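Notes follow once the structure below has been shown.
All protein chains but one are shown in place.
Going by the order they are written in, the chains are A and B; count residues from 1 in each one.
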Amino acid sequence: MNHSPSAHPFLGLSGPWLQTILMVLAFGIFSWTLYRRLGLLRRGKRAKRLDRPLHRMAWTWVYGILQIRQFKYPVAGVLHMIIFFGFLLLLLRSCLLMLEAYFGGVSEVGAVYAWMKDAAALAVFLACLFALFRRVFLRPSRYSDRLLPEHHSGEALVILIWILAILGSDAMFEAAGQALLPAEEGASPVAAGLSGYLEGMGQATLLQVRLSSFWLHNVLVLGLLCYLPLGKHFHVLLALPNVFLANQEPKGKLREAAEAGQAFEDLEQVGVGKLFDLNWKDLLDFLTCTHCGRCTDQCPAYATGAPLSPRAFTLQGRKLAYKSQPIWKQTNGNPDFWESGFSRDGLWSCTTCGACEEACPVMIEYVDKFVDMRRFQMEIGEVPEELQKPLQSLERRGNPFGKARLRAHPFLNSEKVPLVSDAVAGESVGDLYFADSAALYEPRANQAAVAFLELAHLAEHPLGSAWSKEVDSGHDARRFGEEGLFQELRDRNQSWLTSLQPNSVVVTDPHGLNALKYDYSQDLPVLHAVELVELWLQEGRLQVSNHQESIQVSFHDPCYLGRRGGIFEPVRRLISSLPKVELVEMERNRSWSFCCGGGSLNLFREELGQQRMAQYRLAMALETGADLLLTACPYCLLNLEDAAKSSNLQSWLGVQDICEFVLSRVSPENTHEKEGVKA
Amino acid sequence: MKKVLIVAQPEDSCSMELLGVAEVFQPCLIQVAIFGDDLKLSKEKWTPWADRILGFEHPQLQWFDTDFAARVLAPVLLEEMPDLILTSRTNPGLELLPVLSGITGFPAFSDCLRVRFEDGDWIADKAEFEGKVIHSFRLPVGEVPICMSVRPGSFQTPAAIQKKAADYQLMSVPDHCPPRREFLELLDSSAEGVDIRKSKRLVAVGRGIEDQEQLEVAESLAKALNAELASTRPLVDQGWLEKSRQVGTSGVTVNPDLYLTVGVSGSFQHMGGIQGKPFIVAINRDPKAPVFNYANVGMVGDLFELVPLLEQEILKLGE
Partner (left out) sequence: MKVMVCLKQVPDAGEGEAFLQQVGEEVQVACDDWVLNEWDGFAVEAAVHLIEEHGGESMAVSIGDEAVEGVLRRALAMGVDQAWRLQPDSNSADDSMRLAHSLMGAALTWKPDLIICGAMASDSGNGLVPGILAGKLQWPFVALATGLKWDGKSFLVRHEIHQGMESLEKIGAPLVVSAQSGLNQPRYVSIRGIRRVAKREIPMKNMADLSLSPLQNHVELVDLKRRFPPSGAHAEILQGSPQEQISQVIQRMREQGVFTS
């Protein structure tokens, strides 16, 4: 055999013995650390994550193995894919080398594999070198985090160097073998190449080189295994399980405050105040995080300078978890979550936009955790001062603006939108417009809603309204953690919805859309205005004029319409069907949209960053050179328009609701025709 | 003849206005109770206006300890049985008056805005629901002494009351009345940066002002009015004014008597920061600006024309 380590003792020990000792040591350490680490999960609360196993497997294939999310960040994505797949191939090799210590020659499995392995090793080698270069010299901003005191790039460097060392030692091992006894075939090309440099060494030296490379390789591989659970490369082991166990609920749906069958009111404890009030999957999230920083990179709160970084939250949570269950020391109690260093201001800065979750390659969840933490804060009365007034207004008056019902804008009670009263038995009320607070009580939002109703009127699509019974959908009360208030508002709305039994509900506010779809238990079709307007245009029920100036518009995807509601393309189709209107997309569009600052209760919170999200967003819109920025949510409209005012830009970039825009392009004939019919 | 007893608080610049209430009860005997550790000045001040001055002189009254004052004054009230006991509804007045009422058992009337004699009855008005309504009460004058606090600024010091120089009587402070409040420190809370919430008059400026330099237009109006400058958010965002001047849902909440807006559109986020029922004057060139839905009086026009004019007129008033 080709000087197999199985046959040559090293450090006075025979190959099999040495390998056995190494393996026992390594697996011992590894199992204990793993036991301690994963033991953490048992301390979390319950959560069901094993439903629909087939679906989960397909999901894992797409997001875990093919890792399609990687490509949003092309450079890092490609590097990661190379290292990932290369590593899979090399893993086989490493296993063979372990066996080599027992059975000489098993690692020589033929030319094809040798070539493949070499190609993989070379690719991994180059990828690692480039990754190193990138970390050290190019330093993408994503890898530093102003909310994390420690710098995590160090660990990444160590690992990259470690991988290089594994590759190198393997190559040396083979090269020395080649030099000792050149094989006819089946030799790896790299080894063959390298062996050239070893010529001239004595046989004994070569053997020593070969043996020490071999053992170095095995020690490094086993060492890496032991190291994995200690740092960020735990994800190598946990990423796939974490993806498999990811939340499979619709994106806008929130974790329930009480488990099924339990009344919220009777709960002994509400929400998350301490570390182990989180469920086991939340804890697994903490362990799995790769530190990649994609979440924070997408987070609008972080971008604008608010004290929130989702990655920092996860890593602080992880650190706290490790502290409460160290590997070699005694297990500690259940610490208060604030001990992690995560701040209250951070907690309340999240707009629940979901950008972080959309970006995370390993499907780590944030919004549910934050909401659960807010629930706890609500319970103990630790609520930011600015929120108290709107919350009380919601409680007393059913809207966050504190307006009395008689101050609602009575536009809805017109012949265009008849007010539907209690259902007459057997008679359907048809499609119902659910206005929600903004359209009813905020004048600017009201204008936008009127534009939509005007379009409905022109398209002869009858809509009813029950505005006099409506209260706020409670969507944001819930997301701010005031579950009791949400349930009360929901119950009030559901009671009239049940008695009216409309065919469908139409909304202009995407938050209402999300609430009705996922927070309420009604089984009703819910449509957003843009879907209907698109339909009307398509069917020719709305005619747009050709005699308009050409215009370039950009569109801001509201979080709860797009990312959460999945409604992207109807808007694009709608806009492209308008003559002389060109859509110029912002770089961050569709599911990568950047939150405007959030709706409803968010309107009452002063953002903690240096700049407001809406201003940030507006700057992105300006870059497109569009004349007009469109959106489809009353709160986006308010925030963006306000940003335009604050930056003194209003003169050259207008902000409009998409319905207002369509209305401004409807042909006069369309309007006249309708009037004519009426008269 | 009716007897009116004025409780003059040492730091109260409006106490002379209480004579305006007494005037309604003319002819009447006016007594004034004064407090301090040295009464020379206040004695001189009141001598031309009163029939009798009751001086309470004691080291504990160097700063106005209302608890101490009430306990030394109450026995005198029970003895004198004046028809009306008046004091200003200042912060110390809010302390002193009800305690007097509690000790003596005389009914109290708080925050009087107006008193009139109508069909044989004494009627007093006060504001309720932060000024949203005016509530009238009939005062049982003659049946029992009435303790009344008067809102500063609601009455005018009369020119007409002519009194001979008042009798001065130094009252003895009983020994069995040990002070119960120990004064430690005086704190100037307004020194901690501008606090427009404390100001009774505000001039609020909005984006209509256009430019940081032009803020001066509004600033000098505020100065003429002896008002503080308030602001909408966009100006604060631009860094033109301090954050503590921003009124609104994400700024401070104010409760002034006068709110004069200049180039403010009147968004709910801004107007939501106004509490109570101030008199709102709006200057805006857009007749449809929502601010006119909140204002009592509106002027439609260019602020750069109107504001300097207004300032001039106000300065003339002051002369």
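As a convention for this text, a residue touches a chain if its C-beta (ideal position, glycine included) is under 8 Å from a C-beta of that chain, and two chains touch if they have at least 3 such contacts.
Note that the structure is a prediction, hence the values are computed from the model and not measured.
Enquirer: Can you pull out the displayed chains that the omitted chain is in contact with?
Expert: For the complete complex, the undisplayed chain touches A, B.
Enquirer: One chain is left out of this view; which of B:Lys3, B:Arg52 or B:Arg201 touches it in the full complex?
Expert: The missing chain is touched by B:Arg201.
Enquirer: Considering the complete complex, identify which of B:Val24, B:Ala108, B:Val173 or B:Leu215 is in touch with the unshown chain.
Expert: In the complete complex, the chain left out is touched by residue B:Ala108.
Enquirer: Just the residue numbers, please: which parts of chain B touch the chain that's not shown?
Expert: Counting over the whole complex, chain B touches the hidden chain at residues 11-12, 63-64, 66-67, 70, 90-92, 94-105, 107-111, 123, 126-140, 143-144, 146, 152-154, 156, 180-190, 195, 198, 200-201, 257-258, 277, 279-282, 287, 292-301, 305-306, 309-310, 313-314, 317.
Enquirer: Spell out, residue by residue, where the missing chain touches chain A.
Expert: Within chain A, the residues that touch the unshown chain are 264-265, 270, 378-383, 385, 387-388, 391, 393, 395-397, 402-404, 406-407, 482-485, 487-488.
Everything below uses one rule, namely that only the chains that are shown with their structure count from here on.
Enquirer: Centroid of chain A to centroid of chain B, CA atoms only: how many Å?
Expert: 57
Enquirer: With touch defined as at the start, can you tell me which chain B residues reach chain A in the complex?
Expert: Those residues of chain B that touch chain A are 207, 233-234, 237-238, 249-250, 268-269, 272, 290.
Enquirer: Quick one: in the complex, what on chain A touches chain B?
Expert: Contacts found on chain A: 386, 389-390, 401-402, 442-443, 603-606, 612, 642, 645-646, 648.
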